[in-house]
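Of the protein chains in this complex, all but one are displayed in their positions.
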Amino acid sequence: MKLRVAIQKRLGNFFLDTDFSVDGEKVGIFGPSGGGKSTLVGLIAGLIRPDTGSITLDGETLFDGSAGINTRTEDRHMGMVFQRPSLFPHLSVKGNLLYGYKRCAPEKRKIAFDDVVEVLEIGKLLERGVKHLSGGEKQRVAIGRAVLRNPRLLLLDEPLSALDDSLKFHIVPFLKNVCEAFRIPYLFISHSLLEMRIMTDRTLHLVNGRIVEETTAEDLVRKHMGQSMAGYMNLIRLSEPRQVDALYAYTWGDGQLLTASGDDRPEGLFELSSTDIMLFKSHPEAISARNLLKCVVVDTFEAGNRIGINLDCSGGRLVAEVVRQAADELGITAGVEVYAAIKATAFRKLS
Amino acid sequence: MLGFTPADYSAMYLSLKVAVTATLLSLPFGFAVAYLMTYRRFRGRIAVDVAVNLPLTLPPVVIGYLLLILLGHNGPIGRWVLEPLGIKLIFTWKAAVIATAVVGFPLMVRSIRTSMEAIDLRLVHVSRLLGARRLDRIITVIVPLSVRGIIAGSVLMFARGLGEFGATIIVAGNIPGVTQTIPLAIYEYVSSPKGDIMALSLCAVSISISVVVLVFHEWLGRHIVRSD
Partner (left out) sequence: MKGVVSGSFLVLTILALSVSLSCAADVNLSVAASLREVVTELSDNFAKKNPGVKFLNNFGGSGALAKQIENGAPADLFFSANTEWMDYLKQRRLVEDKNIATFAYNVLVFAGKPDLKVSKLQDVARLNKIAIGSPASVPCGQYTVEAFKNAGIEKQLEGKLVMARDVRETLVYAERGEVDGAFVYKTDVEEIAKSVKILFVVPQEYYSRVSYPMGLTLAGGKKAEAVAFFTFLRSAEAKAVLAKHGFPIK
């Protein structure tokens, strides 16, 4: 997907002025509430008309103020999933799903109904009305409906914001799978860095109507690490849990981690704050923390008045943080070997 | 029915015929006006709003008289449009339909507008994103979601039409068998010293029809709620 957006739009006191180009499949738009994210998406979708400028997608001009071109929303072939599912109340689940599909020219239909239903696991819901579906079910149907439009770009406007945490991470795999399986590029909008990290490769940072930087979610998170008490959140995928006494033993890459929270599900996504990783220059003989990992420092980076440390542990990568003094005292630089101690209770299970 | 003359049966049939025709005729226009007022911004919105609601506040005789002036033999539309085409409206059942339609139009529009304005705009955006053009959107999203208002408006207009008198008597006249609807027939009986019993009988018929219409309206409302 190649998207070029160079537009201006005034709405009351708010002025949006953006000029950017993105090339990729998983692009994010991140920013605080009120910063113009939804407006920008509305402009790209054609629901709002820019005052001036141009929008080009994959070489096709969708809007050009000076040339008088303004392709109607219905002809832009974009899908959109909103914060609230907005399913048609007078149609069944199947009716909702097929709404866009029916309006797509047969030769353009590359995505099959049954495949989408299978990926989103909504087969049992097809004949039901939409009123009594759960929040997660509704959002999955909304995703399916947008995807079955065979869009060339999927706009996801805070699709997870209205869901609670466990549901959020339940939906995420569906969203990713569907887009990967059917090769639909998307623009993912959110004010949550965590969601950005999971869903996007490149991220545009939109503040007060202007793109202030184009970066990756990872970089953003690292930059913010110093400002946040919570530190940098490591996202770790663990698998094959076994119960050991009061803890769970998960496989992580080549190694193993012990966590206090867990369940029987074969896979889990966990969160570990960089502030919860204690570093030792040498192997501590006895330690209460149940996890002791031998790591090699890959590199370090500045984050405010802290130092972020990229570690390569036997299982995978972790980011720890220490104050500058500590880094100097321990002589932490690239290539140095350290031991990372993590309490079992430090891991928070996301899904 | 005891004592009803053929003219009375005529009046009942005419009342229903005029009310139904006026309602069906107004539906597309009422829908179009409601759609314009709900979804389009244009200069003169307020003027249209006032014009549409005017019949609600005007005495029906005023409406009837204005229609007579416009469509009559000496009126601008009557003389320059209708007469050349050979169309005569005054003192025909068509005039009764027009009078009833004008008087009831604001009821229809208000009802449809209320349910149209309650439609979540996001659903309309969604339908556009999914590729629906304007007529498509209207048929597949807006109409189904405003159907309650459409029906309520129609029933209201029909009921109002059954009782229309002031405008009708001026522009359609009191012609038994042609334009004499139930209210006009009752009026004639009431003016006549010997007509009290007949007037009461026709009143009973009028009340019965109204009761049936209202019960039907209630039932319809419940039925649609259940299918949501």
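For clarity, chains are labelled A and B in written order, and residue numbers in each chain start from 1.
Note that in this section a residue touches a chain if its C-beta (ideal position, glycine included) is under 8 Å from a C-beta of that chain, and two chains touch if they have at least 3 such contacts.
Quantities reported herein were computed from a predicted structural model and do not represent experimental measurements.
Displayed chains that the missing chain touches over the full complex: B (touch as defined at the top).
Screening B:S15, B:S127, B:Q180 or B:S206 against the full complex identifies B:Q180 as the residue touching the chain left out. For chain B, the list of residues touching the undisplayed chain reads 68, 72-74, 88, 90-91, 173-178, 180, 188-189, 191-195.
We adopt the following convention: only the chains that are shown with their structure count from here on.
In terms of their C-alpha centroids, the spacing between chain A and chain B amounts to 56 Å. Those residues of chain B whose C-beta lies close enough to touch chain A in the complex are 120, 122-123, 125-133, 136, 140-141, 144-145, 228. Those residues of chain A whose C-beta lies close enough to touch chain B in the complex are 45-47, 72-75, 77-80, 82, 84, 86, 88-90, 99-100, 103-104, 131, 145-146, 149.
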